[in-house]
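Report on one structure; see the data block that follows.
Every protein chain except one is present and positioned as in the full complex.
Order of writing sets the labels: A, B and C. Residues in every chain begin at 1.
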Amino acid sequence: MTELRDLARRLLEEGTVQAVLGWEEGPRGARPVFVRQPAEADRLIFDPRCVHNLAAFLSPRRPHLKTLGRVAVCVKPCDAKAVAGLIRESQRTREEVVLIGLRCGGVLPDPESREALSAETVADRCRGCPDREPRLADHLVGAPAEGFPGPSRRQQKVEELLALSPDDRWRFWQQELSRCVRCHACRQVCPLCFCDQCIADKSRPRWVESSAHGRGNLAWHISRAMHLAGRCVDCGECERVCPGGIPLGLLTRRVARTVGERFGWRPSDDPAVPSPVGTWRPEDPQEFIL
Amino acid sequence: MNVYQPWRVRVEERIDETPDTRTLRLRFLDEEVARNFRFRAGQFGEYSVFGEGECTFCIASSPTRQGYIECSFKTVGKVTTAMKDLEVGDEMGFRGPYGNHFPLDRMEGGNIVFIAGGIGLAPVRCVIWNVLDERPKYRDVTIIHGARSVADLVYKRELKEWGERPDVRLWTTVDPGGETPDWKGEVGFVPAIVQKAAPKADNSWAIVCGPPIMIQYTLPVLEKLGFPPDRIYTTLENRMKCGIGKCGRCNIGPVYVCKDGPVFTAAELARLPKEF
Amino acid sequence: MMTNSTLITQEGLSALVEDLRQARIQVIGPARVSDGAVEYRRMTDLSGWTPGVQPRRSLKEWFLPVTEPLFRYRKEGPRVLVEELAPPDAPRVVLGAYPCDAAALPILDAVMGWDYRDEPWFARREATVVISQACPGGDRSCFCTAVGLTPDSAAGSDLLWKPNGSGWQVRVETAKGEAFLQQWSRHFQPANGNHVQPAEPPPPQPLRADPERIRAWIETHFEDPFWQEISLRCHGCGGCAAVCPTCHCFDIVDEPENPVQGARRRNWDTCQTALFTRHASGHNPREDQCGRCRQRVNHKFAIYPARFGRVLCTGCGRCARTCPSGQDITEILSRIDQWAAGPGGAGT
Partner (left out) sequence: MDGEGARPFEPRITAFVCNWCTYTGADLAGTSRLQMAANVRIIRLPCTGRIDPLFIVKAFERGADGVIVSGCHPADCHYNAGNYHARRRFAIFRELADFLGIDPGRMTFSWVSASEGAKWRDVVNETVDRVRRLGPFTAYRELVTDPPVTRVVGKEVPA
């Protein structure tokens, strides 16, 4: 923690950046903070409650952050993959941001969690995560950490669902999606949902109905999952934010499996790796095409 | 029938005002509604094309002319585009009237200056006809209408009619560069023409509508001419859904455009936060 | 200080719910859903009923549904037929409402009845008996006592009850509640004093703030840098509005099913999105998140109070619990309150 605070203080004092985006202790656990004065660097914390993917604040949809000047962003390995995604898709340049990489041994499910990090308490998405430190970083801080073995429960749930009949899956999802209120919070917190204008907000024509009925909800969640194919870094923010507790990660996991199996894609913190949906190979499998 | 359900109206006439502005005359299909519908100058309504949605504009016809209403709109969004595509005889929806109105009763016996830029003449036209239909109640009537170009002047037939009336002082103007070779009116921006027309401020009221930039530069001119801010009226627009104070989106600070407006005095506007 | 006290036992309640079901009266109450959280759900019996746990989302959606059709339409050539739909007036009972949720109902009645009567809202209001259970006390984000309520407020409730050993002690709050009690009296029994145990008072809530002072500060600090500061961490996700018992802003949209028919629907909306105020021309009076964060606080603690004499908030604390960025309304209010109380504050 001292290492992080000292670094942040130095970056601000030197004028390398005008703000450091990290985590602080809030009224309800860890939360994002923009530190703009060297004297405030001591507000920064990093521990397993720092679950938020701060790359979301780099999305070009947040124009007010441009007023802050150059920002250094604290990134865990999964956050760094999201930053790489933004760079890969020309939403940010590498030079625009300073990245403070944090070694990570997994996080807790919630910024308010009080338990010590263990195989039982670790956030499900961290189970099986192979990355201990971000390679896309200008600075690297924190002690080396051990991860936790997979598979995640979410991955197991995907397999369970795949074993059901389409009709049973339909019933499962209709039950889950019935709690969707179409607030689009899943989109807002997603670092890779960077479209200037979302298809769900377009009305001429209206492809995705905005009503939270079965038809509108299904169209929205299909769109969202499709648009995150080859983009999702499995940071789990969509699921954490959902006011209906919908297991949105199952959809992105399913898509990630397709993209992985068919196109050999894994989320990467190397911006130079091409996106699987922007590219193709002549020999891509096509057994489903008559 | 709930409060969000519009009355059915039929397009009775369509008039192209400018290349992108159209006026529709709408007649209520329900006889009883047609007979009983009343409104006051300045009020607005929600116009709908079924399957496209609703859209908010003032009623552009005069309350003195009953049985129908008119609206004038620029084709900008989804609903106005659909409204433009309606043919005479097509049916659409209307609910209203909503909001407050110009206090014409207070203006009786006074002089009235109407100042409108572009499509801003629509809400003003409603008041103009109301005043002209009850002409003896008022003293001097001055109308100043400006547009970007001659083609952009709205209500051309009516401008001609007003210009020919001895009891109306009419000034029409177009922005520099917007004139045609046979243009007989003024060339210049509305605030400059207001200064030139120099309507007297004593016992007078001004009604100003138009783009924000025009209003911003016209108000100081009026004040310099001696119009107190509480005798200068304008109407505001904001995105609305319900029109009746429930959907929560048209407020400017503490003020609901749909309930406290759309008509405000310059004095009231000066007190509002700059969020419009 | 209960007068005319009445009791209902667990068995009595089970029998009541069964009778209501047979009488085709919907029962709504807090119950676990598939992800383990509690929501207000339709219930056919008491299995899964979890009174005394604050549901994730408020009761609002049972009166202002997430989506509802206002009417349908059908086009026949140039003609349009408007199809009115059956009003949502099926009788219902909410069993175990949270007092901070019930209290939102009369607050929203004021808006929904403001000059124009919102029939779908009032149809549901009139068809529903709200039975609340006093709150055992929540967490550090609860602040009902700072907005003029208490954990056992009766506002918006027709009957209010408190757990009492193996059953509940029932207090009548409205004529509707009294009629309900009369109609189903066979399941209730008079309380004889020795059954009554005084409930443990809920723990005190941390937020101390004066709504009047807060309102005065907000009204005079529209351009304060504080709004910018809090907006930095805001994603504009609107989760706060989705879980809020009093956020009621809505959108109206037409949904054609084909070129000749469809429905006009009313859907939840929130001031936290850019689209909320964007004009068709592209102009947006609230261009960034700063204005949107301010609007939510402003609406709740200044705009609504100026109209209706109380705050648009019941202190349920859900917005603080749900915010993915840890934005905490109690922190915001307490800071405003301190500034307002301090020298040069607007609260004097």
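FYI, a contact is a pair of C-beta atoms (placed from the backbone, for glycine too) under 8 Å apart; a residue touches a chain by one contact, two chains touch by 3 or more.
Keep in mind the model is a prediction, meaning the values are calculated, not measured.
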- Chain not shown, its touching partners among those shown: A, B, C
- Query: Per the definition of touch given earlier, which of A:103, A:135 or A:254 contacts the omitted chain?
  - Reply: A:254
- Item | Chain not shown: contacting residue from C:30, C:69 or C:151 | C:69
- Task: Write down which of A:208, A:235 or A:248 is the residue touching the left-out chain.
- Result: A:208
- Note on the structure: Filtering C:11, C:45, C:84 or C:212 for touch with the omitted chain leaves C:84
- Item | Contacts of subunit B with the absent chain, listed as residue ranges | 1, 5, 8, 10, 29, 31, 91
- Which subunit A residues touch the hidden chain? 158, 161-162, 166-174, 199, 207-209, 211, 213-215, 218-219, 221-223, 225-226, 229, 250-251, 254-255, 258-259, 262-263, 276-277, 280-282, 284-286, 288-290
- Those residues of subunit C that touch the unshown chain are 69, 72, 74, 79-88, 257-258, 263
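One rule holds in what follows: only the chains that are shown with their structure count from here on.
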- At what distance in angstrom does the C-alpha mean of subunit C lie from that of subunit A? 31
- Note on the structure: Taking each chain's mean CA coordinate, subunit A and subunit B are separated, in whole Å, by 49
- Note on the structure: Contacts with two or more other chains occur in subunit B at residues 53, 77-78
- Got the subunit A residues that touch at least 2 other chains? none
- Of subunit A, residues touching subunit C in the complex: 26-34, 52, 56, 62-65, 68, 111, 175-176, 179, 181-185, 188-189, 201, 206, 209-213, 216, 237, 240-241, 243-247
- Message: Can you tell me which positions in subunit B touch subunit C when the two form their complex?
- Response: 1-6, 8, 10, 48, 50-55, 76-80, 87, 89-93, 237-239, 241-242, 244-249, 251-254, 259, 273, 275-276
- Message: If we count contacts the way the header does, which residues on subunit C are in touch with subunit B in the complex?
- Response: 70-71, 73, 75, 78-80, 82, 84, 111-112, 114-120, 219, 222-223, 248-254, 256, 259, 262, 264, 266, 269, 271, 276-281, 285-286, 291, 295, 298-299, 302-303, 306
